[in-house]
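Only one protein chain is missing from this complex, and each of the others stays in its spot.
Moving on to subunit A:
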Amino acid sequence: RDRRDRHRSKSRDGSRGDKSVTIQAPGEPLLDNESTRGDERDDNWGETTTVVTGTSEHSISHDDLTRIAKDMEDSVPLDCSRHLGVAAGTTLALLSFLTPLAFLLLPPLLWREELEPCGTACEGLFISVAFKLLILLLGSWALFFRRPKASLPRVFVLRALLMVLVFLLVVSYWLFYGVRILDARERSYQGVVQFAVSLVDALLFVHYLAVVLLELRQLQPQFTLKVVRSTDGASRFYNVGHLSIQRVAVWILEKYYHDFPVYNPALLNLPKSVLAKKVSGFKVYSLGEENSTNNSTGQSRAVIAAAARRRDNSHNEYYYEEAEHERRVRKRRARLVVAVEEAFTHIKRLQEEEQKNPREVMDPREAAQAIFASMARAMQKYLRTTKQQPYHTMESILQHLEFCITHDMTPKAFLERYLAAGPTIQYHKERWLAKQWTLVSEEPVTNGLKDGIVFLLKRQDFSLVVSTKKVPFFKLSEEFVDPKSHKFVMRLQSETSV
């Protein structure tokens, strides 16, 4: 039996109810938010600082920055504690597997002459031991031999509990064996075999306990989680059972990658033309005021009040800008759809019976390249308008086209990938799948879920806010309807007093 313990606790601070648990990458990530402190602000900084603009020799684009940050994340040194846990689990499993065999083999090896021969009952017990061990092996393989999905910040409590249980079980059996059988040189071999069989039974029951605790308990939904992405408000609801906070976090992350549309930072802000006029043009002059402590707050309040009173038309511009953008997107989309439909009419699958010149026969890649040129421009313009162009390189589009051609897909099926923003998992894995997430929680993360718990899953540029609600208790009552009771009459004359 191989139980992998994926981590050991790495508490940074000793406090139990600590706030956030992180695995730090060495060195500062380049995209860290810089906190500004208003009181230390130096108003003259603009004059003396050197600013690196995009026109210098060593300019880095935003893509390069994200790539460097991700490289730094990936190069986190593998923690030895994780491997320690796996090694401990493996040794424990091997030990508990070999123990019954040892119990059976030691008496014949050590005091064969004194041993009473054991008849058919023993043989039956041998067979049952063999099969039970086989079943145990298969069960453990099914349950525990799996690639770990995540590395959790704190110890996985239930799994650790089970390992301790197995350890205690095996140790106590060895203790008894050592005292009662080895020391006393037990004669009756049948007794020894029955002892070994009872250990195997106990191990099978522990396996059953493991199945119930690790797999079954979380299946029945007890809580509803609302997951909201902090940057653009994309939200989903999920039902989960009883889990600890860290396991729920892993579960949510799995769901995040195929449910949520991909995070597109270009779509976040209102267009600049709308917001530009927001900057207030007011300056506040203080006339003969000596008191400087209240001045800053008083000034800012006056500015805010004056700006609020001024008539604000930016909502109008926002509306028209949105409408214009919609129209533009629809137009480009129409052009794209027409271009793709037309391009697809240029090729068709070669039927078996047709005889064609070998020079005219193409494989999917060449076919894709042949028709790509006619739709490339429309595609590029559409992607630019919907701000999706970082996600689709020309190579990826060609590959997708080849894929669609190979599987006889229609133009509509080909376009499905581009017309709507898909979940993150759809895009090229290395670029967009982040691996490191930070779990921020006020409760200790090994606590079980309760009603009203809120925690955060943070990335560098966005975070997922998760709030929990208990599934209500439903009172179902029964009402019997006799099928013969469905009868109807014409509506009576209604009489109204006026």
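Here is the rule we use: a contact is a pair of C-beta atoms (placed from the backbone, for glycine too) under 8 Å apart; a residue touches a chain by one contact, two chains touch by 3 or more; residues count from 1.
One rule holds in what follows: contacts and distances are computed from a predicted model.
The protein name that UniProt records for the chain not on display, among "Tax1-binding protein 3", "Small ribosomal subunit protein bS18m", "Sodium/hydrogen exchanger" or "2-oxoisovalerate dehydrogenase subunit beta, mitochondrial", is "Tax1-binding protein 3". Although one chain is not displayed, its contacts with subunit A can still be listed: residues 490-498.
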